[in-house]
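Only one protein chain is missing from this complex, and each of the others stays in its spot.
What follows is subunit A.
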């Protein structure tokens, strides 16, 4: 049951070329930066990334894209400041983009993790993002059919873990992480702190260990300061 692996490099060592990989995070919070950097060192090709933003040099996701490791990005908002790598590659036709409304993006992942075959959403009806999608009228309102979205791997970030892989999050670090943890074949969590099994109260475990395959501990000094101050 011990899910802890020693290093980020070890945690991502088996990811092959062409893999589909979810990466959690929104803004800086919740991005497993050290796992992403380890993934970048693998020099892989043809990856499909499922990540809400466009990535920056700092978070490493922009670096993966700049390196040419990414064939396709499934995303919602790749246009934020700092997302220069995706912009340059997209305008040169070197990366495929699938842009989804943010609620549809997360719900497709949730549906995959929950074993559902898809869902109908009112979001996007009548827009260019509805092209090619089935429209169904339910109780007089139009909905689009959206498919579940799974991945081979999920790289996620949490605050504390135990050796079994139970996870808790801090502040807005949750974002996509608990959802992505349910929807990939191999789930790898980067965490700030490791506590003994039983050291997390059952109520504060948001991702139960059943979803998590590997845990890597990468302490953050900055977060320790803030956590102590806010106690």
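The rule we apply is simple: a residue touches a chain if its C-beta (ideal position, glycine included) is under 8 Å from a C-beta of that chain, and two chains touch if they have at least 3 such contacts; residues count from 1.
As a working rule, contacts and distances are computed from a predicted model.
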*asked:* So one subunit is absent here. Using its UniProt record, which name fits best from "Dihydroorotase", "Carbohydrate ABC transporter membrane protein 1 (CUT1 family)", "Ribose transport system ATP-binding protein" or "3-oxoacid CoA-transferase subunit B"?
replied: "3-oxoacid CoA-transferase subunit B"
*Which of these, A:20, A:34 or A:175, touches the one chain of the complex that we don't see?*
A:175
*Touching the hidden chain in the full complex, which residues of subunit A are there? Just list them.*
26-30, 52, 54, 75-80, 83, 86-87, 90-91, 97, 99-104, 106-107, 110, 121-129, 159, 170-179, 206, 220, 222-223, 226, 230
